[in-house]
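A single protein chain has been removed from this complex, and every other one stays in its place.
For clarity, chains are labelled A, B, C and D in written order, and residue numbers in each chain start from 1.
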Amino acid sequence: MAEAVEMTVPVISVSSLEKTFVTEKGDLVKALAPVDLEVKSNEFICIVGPSGCGKSTMLRILAGLETPTGGEARYMSYEISGPGRERGMVFQEYSLLPWRTVAGNLGLGPELAGEKPESYGGLVEEYLELVGLSDFADAYPYELSGGMRQRAAIARALVNNPEVLLMDEPFGALDAHTRILLQGELLRIWETHRKTVLFVTHSVDEAVSLADRIVVMSARPGRIREIITVPIERPRRRSDPRFGELAYEVLSMLDREVGCRS
Amino acid sequence: MAEAVEMTVPVISVSSLEKTFVTEKGDLVKALAPVDLEVKSNEFICIVGPSGCGKSTMLRILAGLETPTGGEARYMSYEISGPGRERGMVFQEYSLLPWRTVAGNLGLGPELAGEKPESYGGLVEEYLELVGLSDFADAYPYELSGGMRQRAAIARALVNNPEVLLMDEPFGALDAHTRILLQGELLRIWETHRKTVLFVTHSVDEAVSLADRIVVMSARPGRIREIITVPIERPRRRSDPRFGELAYEVLSMLDREVGCRS
Amino acid sequence: AEVPTVRVSYIFTTHHEPFMVAMSKCEGLKDQGIWLEQVVPKEKYDLFVDGEKVARLNVVVAKSGSETAVLFAQKHIDLGMGSLPAMMTARDKGTPVKVLCPLHADGIGLVVPSNSPYGSWDEFLDALRNSDKPIKVGYHSPTSAPRIIFESAMFDNDISVTQKMGEDADVFLVDLKSTSNLIPALTSGQVDAWVGPDPFPEMAAFRGAGKVLMDLRDLPPAGKWSNFPCCVVAAREETIASDGPVVKAFVDLMTKTCSWCNDNKEEAATLGAGWIGIPAEAAKKSTIVYTTDPSENWITGAGVFMTYLDKMGKFKGSFAGKRLEDVQEGLFDFSFVR
Amino acid sequence: MIRSGGALFAPMVVPFIFLVLWNVVAVQVGNDLILPGLREVGTLLFHPGTDVISMGSMAGNVAVSLVRVLVGYSLAVVVAIPLGLIMGASKRIYGLLNMFLGLFRPIPPLAWVPLVLAWFGVASFATLVGIEEGQWYIWLNNLKLSMLFIIFIGAFYPVLSNTIYGVSNVPKILVESSRVLGASERDLFVKVLLPAAAPSIVTGMRVGLGVAWMCLVSAEMLPGSLSGVGYLITHAYTVARTDVVVAGMVSIGLVGAFMDWGFRVVEARCFGWQRLSR
Partner (left out) sequence: MIRSGGALFAPMVVPFIFLVLWNVVAVQVGNDLILPGLREVGTLLFHPGTDVISMGSMAGNVAVSLVRVLVGYSLAVVVAIPLGLIMGASKRIYGLLNMFLGLFRPIPPLAWVPLVLAWFGVASFATLVGIEEGQWYIWLNNLKLSMLFIIFIGAFYPVLSNTIYGVSNVPKILVESSRVLGASERDLFVKVLLPAAAPSIVTGMRVGLGVAWMCLVSAEMLPGSLSGVGYLITHAYTVARTDVVVAGMVSIGLVGAFMDWGFRVVEARCFGWQRLSR
């Protein structure tokens, strides 16, 4: 019975979610207009949209870092009211603690949960191996390249074994080449560990190569404009004509959203 | 006769160009192995290659910011020995003087050449218009978005009316959307003002959409591995199958260059 | 039994040599029947009378007589040594402090830089009278004995004195603010002369920075300035009331040590010099006479101080416009020496 | 509205409690040699023009101190900025001079007092210029060389360090992009290095002025000085006027705070670009 419920209840469900910020000057900024979205287990969702449309806001609400001003966001059957280990997040900015080694950063989650280093040491090694940083266990973040840092950040989130991985433009600061490498690795990890992923990106190309479904949002206040299922089987090749066509379609949707130069 | 010479002499010619750096510790770093390249007037050249292969070094030598340790670099018929107004450069980092307004930055070139504001004021306005920043003439760089800053940097280079525009990953720090907008604008400017452009990029996609010829460099010490003429007429569409195929070809060339994860 | 603890202040000057001698000789003065025993060097001593401990002394170094007065006012000390004028101004402001006895007489010199054109007092006096610019004479504190003696003597000799810059006069008095600045003032040429307490005149001569033109007690008219008041022993009224016997013992100690110092000039000078950190040779040149006896001349001198301090407007309180006779009662308590 | 009113007054609460406490304790102690009452101090502060303990008015003494600080400070700035610019721009000159200047840096300005007194005594600007009479003499004679020296030493190092730091931290990209646009060496100095380093220089000037003002308090304890707010408080201590001491301290604090504030306004006005361009 329990299993049956898990199959039918979406992992993440967002209904009539709204968020209005009060700026320091006291102005109101409506970041999210009512948004509805359901994400199934193991789904890979990419979210694209013009800058400032509330993508980060939505992810932050799901992570429990922000409280909605209307509607609700649920993980499984209960309402999200704060951060939780079942929801990991990877940020665009480098977020490793700079005074800890890579291994120290990976162990942070279990350490905070009160586990002993002996008990989680193996797990840390396993994930270091997974993201190809075994040789850098004792290196400090400043000794790593940008790509390596983001790999470590992803591994750190995974060590906590979250059900859902929230990724807010994790590859935004990387050069195009490293980015494509990491996209490949992310897909590999997602396929072997079967996580549910919500992935915000500015790059349509990236969205098309990664997503099961692409959520296209409209300009502020953010609403969902369209949800596109990507019909291309993996592994996807950029030279595939369907790839280029879909990317073009999403891009022109966005262009219409922006309207003017940004 | 003069005209005829201009048609035949390449604008930029690089022959057996080498550069070896001495690091602070005293080690030698060979950044450029002998490189040969000729660029014709009005050509749009994109240079791609693995990180650290000497792309920036080559551009900096051409700009006169670095002296080669072997071979030579010529502009028209004379050897490059320092910066010159006929060679403008746009950097990846934001390079506007932060204490000057946008208009003040655009006027910097003529001002340094000893011209009076009355004489170059019109030119500044014209280029502000061209890059769509007329409304921001009196704004300070910090008031601009990243994309606007790079537009201003391009305009600043253009105000000096250089023959050659050296661009070192000018859009590298921008998000994908802004990047695509600026690519379009750059092409428009290049087409109307008929400059010779050398454009370094990490993005194969970008190279394929912009270049007449793509120079693919090999890993350090940088050599030219291949020069590919892009056979697609402009405007180019990403959904064009030839686009995807060419991009794939260049990418796999690079992948082989890198060999390992970067 | 518990003995009272009394806080005593003194200044690093040979004027207070008897106290330093008492502290350095300690049991060596047992013959006097009253002596100190060291508990903590330079800081704590036990006072013994006829073999019996009567008090514990906590010793404090002050920088000047005015500071001693402030320490009294703030009740940071019970007994103290400092200049008479400082105690007068304290009393004027209502600080309940009484002068118990003098500590010494004389020991004030007039010093000029070693390269000074003046070789004698008469030459100096001539220069004072004839120079078209005021001669700059330094002193270390406006209420100090040297300054008051000097200014009074100038007045007696019809020599005009000013403290205002640019005002025409024969002498321009410069406040050097601290005895520390006396010797440097000679080398840097900031004054043409200064008046100061021992050991500074001797020190200046010893280090070659200046020459002693005369002892102030020899200022004309002859005799007027000898046995003139300078430093005194003073106590807070509260202490006198609560620890009378201790105060008495302390005054006795000073009286006896004073005569020891006068009898053993060389040794006393050496001890005092060693205490302060100056060359003994310099200290030995001192002409100072140690005494706790408030003689006639001394009291007359105190009257001179009163008059001058009042004239200078230094009295803002109960002493303003008064003469010594009017305030003597409150100011002095000679019961311990008489 | 109520909330923002609360936020506005909250910072005042503790200072207010402090003042009340002060007065309560002062009354309790009942000895204004140890703690003068709020009223005595207030009276002195609100009548800055009246004569205090025959030392001239509070305002007058503060003015004398200000003039001193500004003269010594100006000297320091005039020497330190050009020196800093050159040292920041040229590695060779930096290498030559930095160690030498570093020798004196750790010696606190106040530790110079005895030596400097031995050198200059009470010689003043007036002595130097040779003016001996008149109003000018009175003003110039307040500028004792020894005091100026201490103030100079105090202000010199902060200004120098910040100038060097500012110049040597100008982003290379700004220099290079200007060179590509045709800047000569001189252009680089005037149009790039100087404006780019300006915020750091001004910060150095602000810190330096603070240190100079602080050094003044002790410099005014030097001999021959007959005015200045530092002298006033030490003299007030000597004559046991604690109320004047406290009023003097408050004045010193106010002047220091005011000077600092002035510089901060300049920083905020002129160098917004610095703070805002990350």
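In this section, a residue touches a chain if its C-beta (ideal position, glycine included) is under 8 Å from a C-beta of that chain, and two chains touch if they have at least 3 such contacts.
These figures come from a predicted structure and were not determined experimentally.
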item	value
Which displayed chains the hidden chain touches across the whole complex	A, C, D
Of D:44, D:147 or D:246, the residue in touch with the unshown chain	D:246
Residue touching the undisplayed chain, where the options are C:30, C:63 or C:323	C:63
Sites on chain C contacted by the missing partner chain, in the whole complex	7, 12, 39-40, 42-44, 56, 60-63, 67, 70-71, 74, 76, 178-180, 183-184, 187-188, 203-204, 207, 209, 274-278
Interface with the unshown chain - residue positions in chain D	7, 10-15, 18, 33-35, 92, 95-100, 103-112, 114-115, 117-119, 213-214, 217-218, 230, 233-234, 236-237, 242, 245-246, 248-250, 252-254, 256-257, 260
Hidden partner interface residues of chain A, rising order	63-65, 83-85, 87-89, 91, 93-95, 97-99, 108-109, 111-113, 140-143, 153, 156-157, 160
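Operating definition for what follows: only the chains that are shown with their structure count from here on.
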item	value
Inter-centroid spacing, chain D versus chain C (mean Cα positions, whole Å)	39
Where chain A and chain D are represented by their mean Cα positions, the distance between them in whole Å	53
Multi-chain contact sites of chain A, meaning residues that touch two or more partners	none
Per-residue multi-chain contacts in chain C, two or more chains	none
